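Data block below; observations after.
Missing here is one protein chain; the remaining ones are kept as they sit in the complex.
Read from first to last, the chains carry the letters A, B and C; within each, the first residue is number 1.
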Amino acid sequence: MEFEECGIGEECGVFGCIATGTWPTQLDVPHVITLGLVGLQHRGQESAGIVTSDGSSVPTYRIHKGMGLVNHVFSEESLKKLHMSNLGIGHTRYSTSGNSALENCQPFVVETLHGKIAVAHNGELVNAARLRRKVMRHGVGLSTSSDSELITQLLAFTPPLEEDDTAAWIARIRNLMNETPTSYSLLVMHNDVIYAIRDPYGNRPLCIGRLIPVNNEGRGKFPTDTEGWVVSSESCSFLSIGAQYYREVLPGEIVKISRDGVQTLDIVPRTNGDPSAFCIFEYVYFARPDSIFEGQMVYSVRRRCGQQLAIEAPVEADLVSTVPESATPAALGYAEKSGLRYVEVLCKNRYVGRTFIQPNMRLRQLGVAKKFGVLSDNFVGKRVVLIDDSIVRGNTISPIIKLLRDSGAKEVHIRVASPPIKFPCYMGINIPTKEELIANRPEFNDLAGYIGADSVVYLSVDGLTSAVQEGIKAFKEEQNGLNGKTRRSSNGHCTACLTGEYPVELEW
Amino acid sequence: MEFEECGIGEECGVFGCIATGTWPTQLDVPHVITLGLVGLQHRGQESAGIVTSDGSSVPTYRIHKGMGLVNHVFSEESLKKLHMSNLGIGHTRYSTSGNSALENCQPFVVETLHGKIAVAHNGELVNAARLRRKVMRHGVGLSTSSDSELITQLLAFTPPLEEDDTAAWIARIRNLMNETPTSYSLLVMHNDVIYAIRDPYGNRPLCIGRLIPVNNEGRGKFPTDTEGWVVSSESCSFLSIGAQYYREVLPGEIVKISRDGVQTLDIVPRTNGDPSAFCIFEYVYFARPDSIFEGQMVYSVRRRCGQQLAIEAPVEADLVSTVPESATPAALGYAEKSGLRYVEVLCKNRYVGRTFIQPNMRLRQLGVAKKFGVLSDNFVGKRVVLIDDSIVRGNTISPIIKLLRDSGAKEVHIRVASPPIKFPCYMGINIPTKEELIANRPEFNDLAGYIGADSVVYLSVDGLTSAVQEGIKAFKEEQNGLNGKTRRSSNGHCTACLTGEYPVELEW
Amino acid sequence: MEFEECGIGEECGVFGCIATGTWPTQLDVPHVITLGLVGLQHRGQESAGIVTSDGSSVPTYRIHKGMGLVNHVFSEESLKKLHMSNLGIGHTRYSTSGNSALENCQPFVVETLHGKIAVAHNGELVNAARLRRKVMRHGVGLSTSSDSELITQLLAFTPPLEEDDTAAWIARIRNLMNETPTSYSLLVMHNDVIYAIRDPYGNRPLCIGRLIPVNNEGRGKFPTDTEGWVVSSESCSFLSIGAQYYREVLPGEIVKISRDGVQTLDIVPRTNGDPSAFCIFEYVYFARPDSIFEGQMVYSVRRRCGQQLAIEAPVEADLVSTVPESATPAALGYAEKSGLRYVEVLCKNRYVGRTFIQPNMRLRQLGVAKKFGVLSDNFVGKRVVLIDDSIVRGNTISPIIKLLRDSGAKEVHIRVASPPIKFPCYMGINIPTKEELIANRPEFNDLAGYIGADSVVYLSVDGLTSAVQEGIKAFKEEQNGLNGKTRRSSNGHCTACLTGEYPVELEW
Partner (left out) sequence: MEFEECGIGEECGVFGCIATGTWPTQLDVPHVITLGLVGLQHRGQESAGIVTSDGSSVPTYRIHKGMGLVNHVFSEESLKKLHMSNLGIGHTRYSTSGNSALENCQPFVVETLHGKIAVAHNGELVNAARLRRKVMRHGVGLSTSSDSELITQLLAFTPPLEEDDTAAWIARIRNLMNETPTSYSLLVMHNDVIYAIRDPYGNRPLCIGRLIPVNNEGRGKFPTDTEGWVVSSESCSFLSIGAQYYREVLPGEIVKISRDGVQTLDIVPRTNGDPSAFCIFEYVYFARPDSIFEGQMVYSVRRRCGQQLAIEAPVEADLVSTVPESATPAALGYAEKSGLRYVEVLCKNRYVGRTFIQPNMRLRQLGVAKKFGVLSDNFVGKRVVLIDDSIVRGNTISPIIKLLRDSGAKEVHIRVASPPIKFPCYMGINIPTKEELIANRPEFNDLAGYIGADSVVYLSVDGLTSAVQEGIKAFKEEQNGLNGKTRRSSNGHCTACLTGEYPVELEW
């Protein structure tokens, strides 16, 4: 709940699709990408864009971008413009401030000496400032403040043209990885190929799916053919387009996706034996619960967080409930482990949105009541354990507690299914300033009193980590199709915002 | 789930507010009405409108209406136009076809010999066709197809002006009630008064709330003052504006709400001892779960429906789950009574909306998969009881079942928390044609086979009725403030769409 | 120029079309009406609407209305909605204040006991207030403030149904004319007929055109067939749709236009021998110069006004020019009669529009300079006679004079091609309040000094009247197709705003 209130929890989503048949294929690539982006909408609601290619030797690129939700940006009409395409990439972006927002929309398309390339990017370059200076020192003017333009220019100016295009692209991308260690999950479209790239630290997710024929009965169960390949920030977008989860892109891996299939070109190692650093907040908050990372479903991790919380912070109470909807898996996990009955105490008014209203004093004091209805019959006279996914600034849980008490709750105990956030993120996550974070403020010493709860306990960092690690499945080499290349462990996680331990040294 | 798919489940919402202080009052009446309408948004998303009055002896009416959601129609700017008002009424409307939609937007404002009156209406007049002819025979041209204009003209032309304005309004409204028995919950604003009227059969809901001072700590707990009165289709809109539930308007009751408070002018009896006929689908589907009807919370009725279903239709299984979100209270009730574990198996993609896309064959066959993610880890290899709130046409549950099976469910048993719909409604609810209703089709004989379930059972009509009746609380005379008038039973319910027994004789 | 600045000069336009063939006919009725309305756009830019009928015995009416210019309101898509029609009427409306503007859009469609009728109206009922009371006393609520709704209700409630529909309509319309003498030019569509009606005083224009086949070479010259009939506020809209001017509707005339042709049903006489009262400002300002009234082209009247002005108010000067564009015919007339050379001194910036900008002091002081460019090479060191069509408030000509002087004009003499406006209009024209009119203010005594001119002279009322009368051609009976009915003179004109002599006694 509070991540949402704080504006934490949105980053970007990337999605690509390529049809294996020759054009005109059965596969409606623009529609597939649009639905894929709808499935990634939770990662960014500010803008959306798609670039498609006919995949010919002198490809025609078609592009459509706009501000707003995917369903708003892409109409029947705009999809027609993207028609007659065999492959394409798309992007949804999180909200930023700034008046020239449309200019920052992705994917970026640029003409280079290598031909036209299109780039979609999720992440934030830790050394962006230094790289910008470097590129400008080379005489290039940068027209946006986005890392994506920077990446595109880095790809554009090195290395020189070669005979073997694939070798040239490996060199170009390796060069990019040498320039900047993290964080980026990238799709680069060039002619009839999509390169799917994950930074060596694997900070942002990226995975591949296989489009299989859909028979009249619905999703095919035993497909024998491949109709195309998709690549996505999260696997949750696969179900709606009839794709099967294939595998993750590994940290540092450069994957070439073409009509001929999926091929690992290279796996760029991290320097000096650093562990990988997948953002643990993808599990905690960003990802959709039905997405799969490292072989496990996000929902299961959240449920285990709730179970772990019941072990770490039990309480004598009559029932356990959730601040809907993000905390529900943890609340069910807590109920399961604690033996307390799970009951709904709040219902969400889905029409409230970010209300325009600058209400007068009277209405402002009603606070979060606008967002929730109270199911008082379910808890009058009861002792309630309320699970929330976070307390970041501390100013949204307080009125909820008051609401429950006013409606008849006897006691309200807060259990938070993640550890307190204490440090800024430099890898793509928008986190309030250190001063705003409740964990760094004096009120943290008596948090229960401050928010009006009978008690409040956060999940420990160790508890979170073990809830994540428990479900990571051993990857099988053959399933990954890595062709004998040695695969390094990818179970390291970035917990920098919780612990202050950053995966790479920060430049200033 | 399926009500929504079928377009069932939207009707209209009405909301009124009056400040007790003299203007300029502390109460921001247009904001209160806007928030009140947001709380009724689930009853109609097509259009919204508000009319306010300064409440002076020669009142200035201000009006703003528009197509779309309340938050879309009312901006800071449009609310400014409604400013400087002491009372007002608002309306949200459900979607209709037709190109002149804006003209049908409510509230209606007309100038009559009695002065300007504004009308907001929820319901549908069973004898509208005959009444239209009657009004036109009097020489009146009707510019819209809405019942609201008809009601307004009926109020306008009878009876002649009298000395005592209140007596005249009682006569006018009684005359309206004589002309048409049901269904309507009405708000009529005239000068500085709002008349709140519920038809003698009480088919549509209407209730009153009291605005109390909000202190710095949030909602006041022991208010001593009344800042104003509100009247609403449902009490769920009260929390967000700091109002306390006061009481229902009774079937046939004419309530005058003014600066001086709430006064029952009259209670018009039904002819020939008919029972009242509150629409039972308000409990089953339309209302928000936190609304209160007849002294009980809607959520509790739905939970009891689930419990009753567990008694009527038990099944040997591993877990019980819900088609989110409308069936969740019933699913929790079923779990409770059956002892089966409650688990989530689907997560809703809230960004899908009513997707614009007319996809090609391949994507169309993916069906509901666009709307849901599958939490397969929670049910692989398990026998699932899935609770839905309805099966109306039968074409949405089928792909959900297939989705669960494809994702690993061992068995899928469907339990429906309401009885099958078999008959049309003539009192305001949009129901598919008799031929489209699954209960009237041959497939109903082997419904489980048709939809691909291992078993399927609906709740019985008796089961539903008893789940509703169980919680109806005795109303206390003094609480209702009915000043000694005899209150008749209001626990009769309209089950016409389930049983074909209509509360009044139908005209053709 | 100044009429425009003052908001004078917009009223409404009505346009109707009927195809003579049976449907599906060659004639694209919705397109013809749209183009016809574009040709009447100068009469009103606030909103536009069209209602079409398939002309069957149980007709289907299709309607589309919207705020803004005709080209904005009617897109390809909205025209499709009006398709499959054999007749229709349209309307453009002038700007009013008020927030419920769309509700006032015409044509009005109402269902009555006689069936559906659609009404489009240009004019203003002089006794509207009394008529509204009368209608409301009958028990009718009025939902808008427009005269059109009033007219529709008057048509709806009298007289009762009769066997002979045409006789009934004559009676209904005669009844309307008895209730209200002026001003209205009306189109009433009912089933497959359009009734074209002009009030007995003929205050607003209305004329009929014949649609002739268009051959491959363009407009047909010697047509032998009639493809349809059109009826319009002004004949200027005929050229763009390939229609030939047929004749005016006479004051008090009721014309029935159907597939069978044009038929005069009746000519309702004025009471007590009043002369007709065609608004003289249609000649002076409202109408497009290529329109024909009373057998003469409006342009010619304006040119004669200029000639007359040269006779009434000669001046020794070097050149004569115009405030573009409305004063140009008069300026050319003045040049012709005076022998002075006609030269352009100002060019209009057509992109200025009604600029949104609330500029700061510096820019506000630049005044009309935003609207005009100065062609200084044409008049440096010269004595200029500048013709304007009006000086109403006196605050726009002043900066123009200063502009010319600053740019090198030696003398600037103003000649105004119409008499000063001194009185309000109650028949549809929006005129500033009496206090705002320069002719009623002390500054009028030294107008030249006040506006900074070397001299200023208005055209006399007699001069205007004679310029109008001179060109009125004798109408031939056979040409009018009046079938032996006696035609009364229509050369009386309303000059109320100039002289205070109103054509009918005013009610208060």
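Assume a contact is a pair of C-beta atoms (placed from the backbone, for glycine too) under 8 Å apart; a residue touches a chain by one contact, two chains touch by 3 or more.
It should be emphasised that the depicted structure is a prediction, and the values quoted were computed from it without experimental measurement.
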| item | value |
| --- | --- |
| Omitted chain - touching chains that are shown | A, C |
| Contact with the hidden chain (one of C:242, C:306, C:394 or C:463) | C:242 |
| Absent-chain interface as seen on chain C, which is shown | 26-28, 31-32, 34-35, 38-39, 41-42, 69-71, 74-76, 79, 214-219, 221, 236, 239-242, 288-290, 296-297, 299-300, 328-329, 332, 336, 342-344, 347, 349-353, 355-360, 362-363, 365-367, 369-370, 372-378, 399, 402-403, 406 |
| Residue ranges of chain A at the interface with the undisplayed chain | 62-65, 81, 99-100, 102-103, 108-113, 117, 132-133, 136-143, 145, 149, 152-153, 155-158 |
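As a working rule, only the chains that are shown with their structure count from here on.
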| item | value |
| --- | --- |
| Chain contact graph, described as a line, ring, star, complete graph or other shape | line |
| Top-ranked pair of chains - ranking by C-beta pairs in contact | A-B |
| Most remote chain, CA-based centroid, reference being chain C | A |
| Rounded Å distance, chain A centre to chain C centre (Cα mean) | 62 |
| Separation of mean Cα positions, chain B and chain A [Å, integer] | 38 |
| Residue numbers of chain B (touch at least two other chains) | none |
